[in-house]
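Dropping the structure in here first, questions after.
A single protein chain has been omitted from the complex, and every remaining protein chain is retained in its original position.
Labels A and B are assigned to the chains in the order they are written; within every chain, residues are numbered from 1.
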Amino acid sequence: MKLSHIALRNIMRNRRRSILSGSAIAVATMSIVLLFGMMEGMLDDMARNEQRYETGMVHILNAEFDKYARLNPVHLYIKNAEETVKAFESYPWVTAVSERINFAGRIYQDNREYNVFGKGVDFSREKDFEKLDEVLVAGRLPDPGSREAVIGVKLAAELGIDLTDSEPDKITILTMKSNRTSKHFTVEVVGLLAYPVSSLNSVTLLMPLATAQDFLLMKDGLSEILLMVDEEQYNANRAAALLRDELGSRYPDLKIESWLETNLIFSMMNMAANIYNVFALFFFVLGSSVIINTTIMVIYERMQEIGTLGAMGMRGKELTRLFFLEAFFISLIGALIGTLIGIVIILAIGKSGIPLGSMMEDLEGFSMSNYLYLGLSIKNTVVVFIYSVAIASLSTFIPSRRASKIEPVEALRAI
Amino acid sequence: MIAIEKVTKTYVSGDVEVKALRGVDLTIQDGEFISIAGPSGSGKTTLLNLIGCIDTLDSGKILIDGNPVYDLDKDAKALFRRETLGFIFQSYNLIPVLTAFENVAFALNLLDMDDKEIRERTMAILAEVGLQGMEDRRPNKLSGGQQQRVAIARALVKNPKIILADEPTANLDSHTGEDILKLMREMNEKHGTTFIFSTHDRMVMDYAKRLVSLHDGLIQNDETRS
Partner (left out) sequence: MKKIITLLLFTGLLASAGAITGSEIIEKSDELQSFDTQKSSGSMISHDRFGDITSSFISWSRGDREFLLEFTNAEEAGQKVLRVNDTMYLYDPDAEETIRLSGSALKDTLFGDISYEDVSEGNDTLDTYNAELVGEELKKGKQCYKVELTAKKRNAPYYRQLLWIDKSTFVLVFGEYYSKRDVLLKNIEVLGVKEVGDKFVLSHLILRDLIKGDSHTEMKLDDIELNPVLEDRLFTEEALF
């Protein structure tokens, strides 16, 4: 008869109380699994949005651009684009490429001004890169080389564009050519995009790459090249470093960065996520308070038994272990159940997401979706589980140690 | 052999001092079946606890086979108890979550014995105390007498030198009490284990081979019977 067997059977002695203790731990663990799931989901979602819409996993642009970004240095673009793209594309682990021309523009309509963020893109590639099928909610994508565009749904609503009527919806955009002189042109809106990131919907305009190159005097030029890489082989940072090593000297005018290097906010958020460990700690201690109390009560109630076992020759540390094991098993079961429930909830609703309504609209600069997704990270979940069990056990260790301090003779005298 | 020399024990609770033992001298040979008798409050339990190494004396000595057990530290006393001493309690004190078998086997578990030997010895002793077929019952499915039999088996299974029983029959009706005493005596004779039991019951005293009477913490009478 091992101590662990006795401990397990002792759990069943006051089943209700054990269930209560376990439940407290389960609830705490589940909450933290969900909290971490939320964090994971949010970071995943933001990472996906950042990568698809902003920077790719690896971001390539004119090395000088960022330095003068404030001045809208449209002339600092990637020349010899075709050849450059080929060079980057030649790596088999580069899974998707986006070629973009970016321009800030303005639409003047009925005495109002609307800012747009325009992108000239090769739709045949961009379709995969941005998963445009998922966001195109009306109409179609522009034909290559045409003077057509797709725009964000909110921008369309503000401009009063309705694709369902028969007349063509044309918009004229004032912007700047790559020689830094002004330019405006008219395009027909043929489709609407509903991005998950609501701030994009009020500014985005996509038009065919060749047309943008022509209008903005960027023959064979691109503002940026975005790459997706096979993460099984290289993570974004490794991929960017490798490309810098191998192509950096051939393209000294280009800056090659991973999206994490580009996006310091995201890196910071990743770090800030550590604050959740403190929340977790707090929650676990709270969840453990019930089992601490239970352990104290159990020791008090089983005084005679402690005396008997002591008389039989069990030493203090063995008695401590007996009570500790009991609390440990409750914690283990509670944490396991909490973790499982958390996982089930994440799997059930995490993918479809919880709508956040318009809450996110004001968060400019955060590429967070309007849906709160919950992400399941095996690593996080295992960590939460272990963390929960560890804290519950550690906190019950203190009352368990009381068992070793009790003199058998006094324990036996207790009724 | 147990040598008890000039042992005193005083309890202090608040302002009140109770002299439970006032200088007890007693020698007990191996294999004795000895009863410590006396009215309630005479110091029987105190004396048994001191021999059982679960309490500390104020002055005097207790030597077991020449070993000054009163002087050992807490853990050493525990190890000494698990190998050398067996306890039987008035209210049986079985572990409620364990079966009869497990309660007995647990005494051997503490000794790091292999499972096969534990099993054989436990089954044998339970048969000896007359509990064959009840091995898998938990204490709440056993009568008082049966529980005390399990307790006797638990004390005996590890072949201790000494078994201490503080009023082992006080919770039992006289008929069952007698059966328990008969069993204890049988075991004493069969295994040669020293039995020291306390009582204030005349009938129980009659089973003793040696009767030590305690009164107000002093030995009043010490008679050996046939």
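Throughout what follows, contacts are C-beta pairs under 8 Å (C-beta built on N, C-alpha and C of every residue); 3 or more make two chains touch, one makes a residue touch a chain.
A quick note: this is a predicted structure, and the numbers were derived from the prediction, not measured.
Chemist: Going by the touch rule at the top, give the shown chains the omitted chain contacts.
Modeler: Its contacts among the visible chains are A.
Chemist: Hey, which of A:E113, A:D133 or A:E232 is the one touching the hidden chain?
Modeler: Checking each option in A:E113, A:D133 or A:E232, the one touching the absent chain turns out to be A:E113.
Chemist: Which residue among A:R17, A:R48 or A:H75 touches the omitted chain?
Modeler: A:H75
Chemist: Thinking of the whole complex, not just what is shown, which of A:W93, A:F185 or A:F397 touches the missing chain?
Modeler: A:F185
Chemist: Give me the chain A residues in contact with the hidden chain, please.
Modeler: Residues of chain A in touch with the missing chain: 68, 73, 75-76, 108, 113, 147, 170, 172, 174, 177, 179-186, 215, 217.
Please note the rule applied: only the chains that are shown with their structure count from here on.
Chemist: Chain A to chain B: how many Å between their CA centres?
Modeler: Result: the chain centres lie 67 Å from each other.
Chemist: Would you pull the chain B residues touching chain A in the complex into a rising list?
Modeler: Residue list for chain B touching chain A: 49, 52, 54-55, 74-75, 78-83, 85, 87, 89, 91, 93, 95-98, 102, 105-107, 109-110, 154.
Chemist: Going by the contact rule at the top, pick out the chain A residues touching chain B in the complex.
Modeler: 1-2, 6, 9-10, 12-13, 304-305, 307-316, 407-409, 412
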